[in-house]
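Shown here: the complex without one of its protein chains, the others still in place.
Labels A, B and C are assigned to the chains in the order they are written; within every chain, residues are numbered from 1.
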Amino acid sequence: MKVVYFAWVRERVGINYEIIELPEDIKSIETLLSFLSLKSPAHKDALSNRKLLKFSVNFEFVEITQRIKNDDEVAIFPPVTGG
Amino acid sequence: MKVVYFAWVRERVGINYEIIELPEDIKSIETLLSFLSLKSPAHKDALSNRKLLKFSVNFEFVEITQRIKNDDEVAIFPPVTGG
Amino acid sequence: MVVKIQREDFNISDELELLNLEKNNSGGCVTFLGKVRSKNNNFIVKSLEIEHYPIMTQKQLESIESQAFKKWQLNSSLIIHRYGKLLPGDNIVLVITTSTYRQSSFKANEFIVEQLKTRATFWKLEETLNKKYWLKPEQTLNN
Partner (left out) sequence: MVVKIQREDFNISDELELLNLEKNNSGGCVTFLGKVRSKNNNFIVKSLEIEHYPIMTQKQLESIESQAFKKWQLNSSLIIHRYGKLLPGDNIVLVITTSTYRQSSFKANEFIVEQLKTRATFWKLEETLNKKYWLKPEQTLNN
């Protein structure tokens, strides 16, 4: 799975993206966040306040409860501020 | 008084404007129209259907009942179609 | 607040530059551009001649602009309306409104364009393939 970060989430995690092997038991964005938070203190810090985060799976906005598969591209970012 | 014509009113009257001496008893646009209609068949033709006409006095839109004076500039024209 | 009634064409980018948006902190800028259509009421348009009442047109446009400024928080505005003989595709009118927040620009621009159609002393003579006629308000109001 490719996990991409943007804006301050990217800054706090410290990387633009990473390729991970999704464990069998990680089936939603919600459990993915817990899994990623174990990777480093930076991850934990960036992903701790879930209310501030938005998500996409394969370039579509999704809710935190969205089911995911190992070949998805997941992005984690703050609310958008374009235009 | 300067009387100015525009669009098809101008075309039918056959002149862009004319300077007239306003008779004492002509006190409104309405009576001005009757007075002008006597000037020529072209005037009569152009000014006959009052429902198609709009008026201004000194560059402000007015109703047909508007009072007028000899030193006013009166314009007679069809509804505007700008923009 | 600028009003220009002119025979000459205009260039949007040049006009925007003249408005100097960065100086007045405008984040939003809405532009309406009206053009001569090549087809109107199912007729092929050959030309459009626009006549106007110089002093009155200027006064009316200025009054429309002031009204827009009273109703919305605008930083600047511009109205350019052309007259004379125009061809299909030619520019007729340009309305620019700028504001710190976009909503005002949108609302004010739409208002100005609407008012322009009912209060500005312009008349349009349309020439199609086989006739020439003065347009009626109901033929131009929604354009």
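By our rule, a contact is a pair of C-beta atoms (placed from the backbone, for glycine too) under 8 Å apart; a residue touches a chain by one contact, two chains touch by 3 or more.
The model shown is predicted, which means the values in this text are computed figures rather than measured ones.
Partner chains of the missing chain, restricted to those shown and counted over the full complex, are A, C. Across C:1, C:18 or C:33, the single residue that touches the chain missing here is C:33.
For chain C, the residues touching the absent chain in the complete assembly are 11-14, 16, 21-22, 25-39, 88-89, 100-103, 105-106, 109-110, 113, 142-143. The set of chain A residues touching the chain not shown comprises 4, 6-8, 10, 56, 59-61, 75, 77-83.
The working rule: only the chains that are shown with their structure count from here on.
Averaged Cα coordinates give chain A a centre that lies 49 Å from the centre of chain C.
Separation between the centroids of chain A and chain B, computed from CA atoms only, is 74 Å.
Chain B and chain C have CA centres that are 27 Å apart.
Across the assembly, chain A contributes no residue in contact with two or more other chains. Residues of chain C in contact with two or more other chains: none.
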